[in-house]
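Heads up, one of the protein chains got dropped from this complex, but the rest are sitting where they should.
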């Protein structure tokens, strides 16, 4: 139970951390100054949530663990984010579509987490849900704008959607940890979330005049620590300084 | 003297290491399989030279220093490569022109180093000069091929040359370490090298129908440890694993 | 001609009376042009200034620092927006201004053409570069053009916060391990002189300053601002336990100011002329962001037009 709760916390925390890290790469390079700011805002919220979750994880570990030790000093196989958030940013279309697919999931996920029997997760969900609601609106609006914009933007959005689809299945796959913590009322039932997600995604894609890809084979493994080749580079950059001076404070 | 010889050794070693690292990024992604192999060959030679020089540097440091500790566990400010070799690869044209500018310098440099009064450097030069002679020929041929190829390749090569020019001045600037070791007969007189380099570069650029940029302001600092923003990312990737497990052997 | 003269005289009297000029007020054409140039350069500086710091967002060494840095760079984007808006009140077009930046026609503060190779540079930029900017901006809070003055008041508040953050980063490093302290000292060595150059040429080499002072666009000379900055900053450096890289620096009891060494203006002009380590890199980063954003901006416009047309149709149908 204890180990399971820790891994569950890290799954949520790493989703927020790695997505925040990826979005941070855009800062200063966005297509419009206003949208550079908007995307940085989402990155900031994700990193803020990551901090709360890493603090909680550090407390569960006990000893001299800190949020930074949790965030920066694990090897790749101990990161538990879903694969979707570690993928390369690609163009603005891919970043937006990834954000939409993830935000929509995250919105229903955190809405359900508000009822968690784990008080700390519940509290974190309360703090995060308002931000996440805004993210989901923002990225849905942008998906519609790109899908129903020009021919080029439609094509780019559709390509991104097709490419990203196989990485969404993992969001909803329940493993032993999900099941055990669901039985305790701590975890979220991902099967329920899938129904809500499907409905919302269909609605937005229809407004965006985009075609929903077929549900084929889905990639998995990130939650369990088996990652794509992208994460290693993200971590090399993110961890460089803390690894270099592990005893230093900053 | 001792500290100066060590830094001099590292300047040579880091040039080879960082250029080898940069060229290694191309492996598997070259424009023609045969040229993928050719560029990997140069990378291999550079890394081989880096090993000899790091071993020499480690011996000078003494104690439990090893070639890998020298190569992987220094902070950025203690890398002494010239700025030219740390720049982004860019397209094949930029990689080739950078290689030509550096190889030509390296050829005259190591030819002169054959007469160093430092036996170890002399020995390393003897081992390296044949490889470097080949590199200089290969990259000169490619500069001619691109410059005198199509309109597009000419344009790309000229753009690369214009962009890279400001980073070549550092190759020939003598600082206190160069002067002190030159007086001992250990170091190479860079002023002499410049004359040879100018002549060779002019000859090849003329065959390539490329225009030599004007000698304007030149960037400097790499040799002394003041780097561009590119090196940090090179090191983050290169050092990640050794930094993660500093006590492990591989 | 006489009427114009009268207007100019009245304008000068109005400004001399410490009144704010507003967008709809009459103003001399040269006043307008000077302001557009200055405000747009200032806006460009905020936008280009995002880049050297954004270079460390993915590598910030703690979550707290990562969040603070990202928020700071985001603030700079916001400052860019305020300033483009202020310039637009003078009839300038944002797209034209951005084009001038991207084609190299417009300038931006050359301080941003220095690289940020280490984390300590993030501290040094906050402390020194923002510090120098604030000295200038505090003065500009009282500039004669209303919208510019008001933008500056907003910006100054945020900048002071950024400066404290930067100083705090350096404080942590200076009190940290020997390697951290060295990192902080190296950064001070690299940023000190460029920061002093941010105030521009010495007064005897600054021909346009007099008119700007007369119009109360500027209210202090370059040398005055530079001296203020030095006087304020030296005790802060001492408190950090770091050494300012100027052997000629010493307190002059008589003047009540610090004396300081000669600035290497040759370097300054090289960087301004485009020969800084990062000039090309910075401009290209902006050009690429703009070029890669083209289809996004087109899509946003196309969608907005479609939506407007749909609304109009609904309206006429109702």
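We call the chains A, B and C, going by the order they appear; numbering starts again at 1 in every chain.
Criterion: a residue touches a chain if its C-beta (ideal position, glycine included) is under 8 Å from a C-beta of that chain, and two chains touch if they have at least 3 such contacts.
This one's a predicted model, so the numbers in the text were calculated from it and none came from an experiment.
Touch, as defined at the top, links the missing chain to these shown chains in the whole complex: A, B.
If you put the hidden chain back, the residue from B:4, B:41, B:77 or B:173 that touches it is B:41. Touch with the chain omitted from the figure is made, among A:59, A:123, A:141 or A:163, by A:163.
One chain of the complex is left out; on subunit B, the residues touching it are 17, 21, 24-25, 27-37, 40-41, 43-44, 47-48, 50-51, 54, 67-68, 71-72, 91-93, 144-146, 148-150, 152-153, 156, 237-238, 240-242, 245, 247-250. Considering the complete assembly, subunit A touches the hidden chain via residues 75-77, 83, 163, 166, 216-217, 219, 221, 226-229, 231-232, 236.
Simple rule for what comes next: only the chains that are shown with their structure count from here on.
Interface comparison, A-C versus B-C: the higher number of contacting C-beta pairs is recorded for A-C. Separation between the centroids of subunit A and subunit B, computed from CA atoms only, is 41 Å. Contacts with at least two other chains are made by residues 59, 179 of subunit C.
For subunit A, the set of residues that touch two or more other chains comprises 237, 240.
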